[in-house]
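This part shows chain A:
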Amino acid sequence: MIKDEDIVVVEEPQLSAAERWYIPQIADGMLVTLRHLFKKKLTVHYPEQKRDLVVGNYRGVHRLNRDDQGRVACVACFMCATACPVNCIHIEADEAPWPDREKYPAKFEIDELRCIFCGMCEEACPVDAIELTPVHDLISLSREQMIFDKEKLLEMYDQTKNLKPRKNPQITGYPATGDRREGKPADNEETAA
Partner candidate 1 sequence: MIVEWVQGQAQLVFSCLLALVVVGVMLLGVAYSILAERWIAAWVQDRRGPNRAGFFRLFGSFHFWGLGQPIADGGKFFLKEDIIPDNVDKPLFILGPATIFIVALVGFAVIPWGGQVQIGDALLNVQVANPDIGLLYVLGVGSLGVYGVVLGGYASNNKYSFFGGIRATAQMLSYEIPMGLAILVVVLATGQLRLEEIVLSQMGDGDVWNVVRHPLACFLLVVTLFAETSRTPFDMPEAEQELVGGFHTEYSSMKFALFFLAEYAHMITGSAFLMVLFFGGWHIPFVPGLQPGDTAWWAMLLKMLVMAGKIALMMVFYIWVRWTLPRLRFDQLMRLAWKGLVPLGLGLIAFALGMLYIGKPQAWVWTLVGNVVILATMLGITALIPSRVTGRQYDMPELPPRTSAPASIGGP
Partner candidate 2 sequence: MDSLTPYVILGAILFALGMVGFLSRRNLIVMFLSTEVMFQGVIVNLVAFGRFHQNLQGQAFAVFLLVIAAVEAGLALGLVVLLYRRRNTLDAEAWSNMCG
Partner candidate 3 sequence: MSSVTVAMLYMLFALGGVAVYLALPGGQRSARIAGLIFGLSAIAGFAVLAAGHLFGEDVSAVYFCILAAVAIFGAGKVITHPKPVYSALYFVLVVLAVAFLMVMQEAEFLGIALIIVYAGAILVTYVFVIMLAQQSGASAVDGRAREPLLAVLVGFVTMAAVVSQAGHLPGNSTAMVDAPDAALARLAVADGIPAVDEPGEADDEPLGGSNTAQVGFLLFSQYVVALEIAGLLLLLALIGAVALVMKRVPRDVPVAPAPPLGEIGKEVPPF
């Protein structure tokens, strides 16, 4: 219950004669806009001129890191594909041609249209092979072009490695465990699905 003494009676301000003809307000407003007309503009000429990205950990387009020998760092463990909430990562593993790891991704595709840029893949990756870059101008002329394959993702690394260095360069391989011959492709596909 609201008590009488709690009611605040707000008197409307009485306007002066000039104010009732809207004259001072209009003059004020016109001056404000006039000042802004000649002010320095806040926006930039975007494609030629880019703003410094204030947020360092911006989650933009993905990249696939290379190790120090220039090979793809991914070991095709399917952790990222499993972690992905929208199932936009498609990996096909194959036997690695290099001795220091079991598998490598024969095919690694990310549907960037489907991706929600949550960064879960980056969190899940045991070798820090997949990372999100600060690149935000993701454009293409068709849906097909928005499906990034391995080459393109590696190329993204080449473009952005100076912008954002790889987080943990010391992890380069995946320790081989047990029998390398036992992993069958069928299992891999099951995991991916």
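Candidates were picked such that all candidates are chains of the complex that A comes from, given by their letters.
Note that in this section a contact is a pair of C-beta atoms (placed from the backbone, for glycine too) under 8 Å apart; a residue touches a chain by one contact, two chains touch by 3 or more; residues count from 1.
Bear in mind that the values here come from a model prediction, so they are computed numbers and not experimental data.
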Candidate from 1, 2 or 3 that touches chain A, complex-wide: 1
Residues of chain A touching candidate 1 in the complex: 2, 4-9, 12, 14-18, 20-21, 26, 29-30, 32-34, 36-43, 45
